[in-house]
Every structure is written in structure tokens, then in C-alpha cells.
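The complex is shown incomplete by one protein chain, all other protein chains being positioned as in the whole.
Labels run A and B following the written order; every chain starts at residue 1.
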């Protein structure tokens, strides 16, 4: 019991500090301080000031709404003079983080369930059609009946049960049908939230007013915080031609970067927009280039028979991609970096020790001072 | 060769440990232990117990399905007595992480391609219309023909080629057309996955049974794990009025937080729901407040002419935002924190050394004991 108390007293009331050899040498002294300075500069300058190692980070949680605006006029033999507004070219009418603007289309009107000759040649491989040569339609549209019927005056093709007449997408209109879409605009509203810091902000900044928002168009230099984008400019900013892209369609990324230092005032936490084309144009390593999909409008004729208008819609899908990190001072990463920095400071002593004890002339003298030898060989 | 062996033997068979001065001083001893205790308490208590610094973390991968339920009745002169069910007010019928519930609408029936007078005044700026005064329609709906035609008995407006008659959205119905939507319910199913730990869970917990799920409504206090939400309550929880929001529409965030400590049993990994309004109501710094979009239903009349019913749908989009972190014991962050903690313990010695060697009365005596001076001035 008394022994225990003595140990506890020893533990509490004794202070142990290493014994130090203080070598009065300019060379080694300066070198030691220089190495320590380098390490300190790295820890403070790089880790703390530049990389903000004292901050805890959080990833962004985001919500996006997109609204298109614009009218296009077309005048074709098939459809006549026709106006296209938002309800016509945005499909579907609303999505979560993206919007599809139809720029080109292949229209197949008045399809009904029936049988008709396949487009584009024989497809003899199916269901015993007696004409086993020629290309097969790559997109399955129906089921071959096995009969062979005239497609036009010169060629016969395989008959298929399908929505008839079949779509003929051999030729994609060029220039694009709705080439006027270049001047349409997108209004992108983005609300972000950093849950760890309970910090939220909108891309419509409190510093801009409604009249500005009603007339502005985004421009990286003059209007970097205007949330209204002209389609042609988006594509041009990514280094592509809108009219080329409009023919086959494609995917454009509207990237919004929110890098926020929440130790500063919220007014410095600003969105940065950039644009990138996301689909592959490399025809060598690609399948179904561009972007298109098929949808149909269904009708009942007076006799009650179902008709549909099939539309193969080519267009540009604009994906809004929101990313970013927020940082705020936190004790844990600070202490981890301080601790690591202190440990790294020990490297200075190790380096100098090597030089003093192995490289200098007086090394034997120093070793004698630093070390005290205690022999304990069992033999 | 022999020298090499000697060095290796020295390296392997010698053990070097620092020489220590043991100062028997109550003051310094206690202070040293106190500082060490503080650092230990921080490392163990804060870093390990509170912030779980021994855990590796992973972000959530999530999948959401939402299903709405409810019926509304309206009785207007234009549409008569009418029932609205899910297929009528959810647009589009399914989305990935969100659902749009139409609460208000401006209906423009029987539009056809044609020419008609513009709504709301002259728009003389376009295509040489001879009436160059008056407001211009802010939303482009068509192309001015240049003629000036009577809009009603007193005013003349610019004629436009468009889907006619034009939509008149000057007055938004108030109260909202489908104000009964307040009592609709949403069933939110959420499946989460932490790929690093291969841990997955659903927000329909294994502890609740089907009969409970068929009758429950989410309530933060009494039914915190019921995945069925009443629209009115969601908006109220975010501090807003459903009937106000229903008029112009808006965006509501249903936030599901999955913070899971996977060192404990999976039963403690539970979803936490919260609600937040995501659109900006500040009219000073806003453009197109609320949330609305236009879509059309297309018809062919018996003569084959295409008609459409244009609907400007105002409504509330519910975005389900899933976020969270899972943590599980891992050796790397543990060791990083242990290493940093050890390095920080060294701070105690540095602090006490400063006091002992610079502040205490007997400082010269202590310095003499701690330091051994070795001169090596080159001169």
C-alpha cells in the first residue's frame, strides 16, 4: 500500500525530460534550423494556408430546376407552316436535373397495327422469308410474317407485322429541323445545401435583382452569375458547333462548381459554370452516335381504331451536374495536421544527427558526448 | 567485411534509449501530467469517442421510388364537375428521385396552328407591326405577322402565328385549382447501399408490418419511421403554408439522412426525415417564382387537323434527397489518429521544459542538469 503510494507520488510529482547535448556548431546549428524551417513552412504554408488542412469538408446536396424558352418556325411540305413552342420540343415536360430540347426529328404519321414491307431491303434471316439475302434492319421494329412483298417498284422486301407504315430513318434531316433552337434559352435554378454545416445557397444571388434576371444572358466574362444560358453559347463554350450537334443530337453537361470556404463570409461562396460535351463523337469506337429516342402520340380515329404518330426525336440533353466541397474550421483535421507536423519536425533532428555523428571530422568526439555505452552481453 | 558485420551487429544488438533527467518537483510534475491528461482526453474522448476517428467512412448510394395517392374534385364552368386522380395530376407518370404533383393550372383548350391576336397589348417591336408601343409578351409564344388586329372591343394587338388561341396566364387561379392536394399522400421507398462495406438497407424497416404501413402517416414524434407523408404536413414542417405554395408552385426537399455506425448492429442504422423548401420566394432577387411548366395533350379532329390542349401546370415538385455517411472501424484512420495523438503528447514535454528552464527560480540549476555543452566553434 505504501509502495503503491510511492509509485503514484513518483508518477505524479516527478517530471522527466530528456537530457540534451548542446553542440555549439554554426554549421550544424544553421542546418538544423534550416531543415526545421522548411518543415514548418511546408506544414503552415502548404497544408494550412494553401490546402486548408484545418478545415473539415462536406459534399454538396443539390436540387435543380430548368426552364426553356423560345419559339421555332418550320415550313415543310409534310407539316406545312408550323410554330414549335416549349410544350412541343421539351420531352418529357419536366425532369429532375436535365432537360431535353428536340432539335431534329423523323416523323412517321398515322401508324396503325398491321403488316407492311420492311424498309431498306430483305431481311431473310427471320421466320423463313424466302429471300435470304440482303441487309437486316438493325433496329427490330416488328415480326416478319415470312411473306415477301413489293417495297417499291423495283425491290421486294420481307413483310413484317408492326406499327405500319414503318419508320424510315435512313436519312436524317440536315440541317436540323429545329435549327432555330440555337437561340433558345435555359433558365437554370440551383439550390445547394451542405448538411454538415447546415449552409444553403441559391445560384440566383441576392446581389442581382429581378430586372437584371429578366434580360441577362450568361457570359463567362461579363455576366458570370446570370443563370440564363443561350443554347448556342453553351455548345460553343464546349468547343463544338451547335448546328452540327443539332443534327444527330448529343449530351451537354452544364457543370456548376460550388467550392466554398465557410470560414469566410457566405458572399464569397459563388457558383462557377463550365460546359462539357458528354457524348462520344469518335465514330470508330461508338454505337448509335448522338442522342435520340422514340416516342409516340396516340390517337383514336372516329371508327375507334388506334393510330399513333411515331417521332424519332434527335436533340440535345442538357445535364446539370452540381459538385463541390465546402470547408470549415474543425479541431480534428487541425490536430491531425499539427500532430503530423510535429512528428515531421523530429526528422530535422534525425538528419542532423546523421551528419554530426557520421560525416563530421569530430564525429568520434560527438558520439562520445551523445552516447553512453552500457554493456550487457549475456556471455 | 568484418567492419560491415560489426556495424550490423551494432545495429541489431544495441538498444538506444534517451537519457532522462528526472526532476522531483511537485509543481512541474503535476503540470506535466495535467497537460498530458488534457491531450489524452482530447485524443480519446473527442477524436475517438465523439468523432469516431477510428472509423473509415463511405458515402451513400441510393435508389428512390415515390408513389402518390389521392383524389381531388373540381367544379368549374369550363370543365364542369371533374375528378382528378393520380394519372391526371402526376406529370410525368414516374421519375427517378422526385415527383411532381400538379396543384394549379391554366388550361388553353383546342389550340390549332394559326394566327391570332397577341394577349396583353401591342408588341410592336417585332417584324414591323405598325403599333410600336405597349408591352411585349415576355414569353415568346409565336411569330408576329406584322398585322394589327382587334384583341377585344377596345384594344388592338399584334397578330402572331402560333398555336391559337393563345394562352392567357395573366391571372393565376387563387385559391389553387387542386387545393385538395393538401391531403394527398406520398409513399417514399428508399433503398440505400454503402458499397465499401457492402451494407444495404431500406427505409421500410423490418420492425414494421404491412398492416401498420397501410394505415400510418409520418409524424416526427409519433411515427418517425412511417414512409407515407401527407403533402400538407411536409410543407407545414418546412414552415410554409400549403395553400400559398399551391398557387404558384414550388420545390420541396424531402431529406433522408442515413448516418450509420456499422460497428453497432444494423438495427440502429435508421433514416431521419426532414423537410426544406428549395425554391426562392424572395421576389426582389428572383425570376419566374414558384414552379411551373407547360405541356400539351395532342388530338386529331375528325378532319385530321391536329389540336392540342395546352396546360401550364403549377405544382409542387418533391425532391427526395438522400445523404449520409456510414462509419466502420478501420486500422488506417485509427493509426493516423494514434500517431498524431502520440506526437501531440510530446507537446506536454515541450511546454513543461519551457516553464522549467525559463520561468522557475532554479532554472540555471535545471539547465545545467539537462544540457551538456560541447563547443565546436571553428575559429
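One rule holds in what follows: a contact is a pair of C-beta atoms (placed from the backbone, for glycine too) under 8 Å apart; a residue touches a chain by one contact, two chains touch by 3 or more.
These numbers come from a predicted model, not from an experiment.
Considering the complete complex, the chain that is not shown touches A, B. Looking at B:14, B:263 or B:282, the residue that reaches the missing chain in the full complex is B:14. Checked against the full complex, the one of B:174, B:264 or B:297 touching the unshown chain is B:297.
Between the chain not shown and the residues A:253, A:271 or A:327, the one that touches is A:253. Taking the whole complex into account, chain A touches the unshown chain at residues 16, 18-26, 28-33, 42, 46-47, 51, 53, 59, 91-92, 95-98, 100, 113, 138-143, 161-163, 251, 253, 255, 257, 276, 278-280, 282-288, 291, 293-296, 298-300, 302, 308, 310, 313, 317, 319, 321, 323, 336-337, 339-344, 346-347, 349, 352-353, 356, 369-378.
For chain B, the list of residues touching the undisplayed chain reads 11-28, 59, 61, 63, 65, 67, 69-71, 73, 80-83, 85-88, 90, 92-96, 187, 189, 191, 193, 195, 200, 202, 204-210, 213-214, 228, 297, 299, 301-302, 307, 331-332, 335-336, 338-340, 342-343, 362, 365-366, 369, 371-372.
Criterion: only the chains that are shown with their structure count from here on.
Between chain A and chain B the centroid-to-centroid distance comes to 17 Å (mean Cα coordinates, whole Å).
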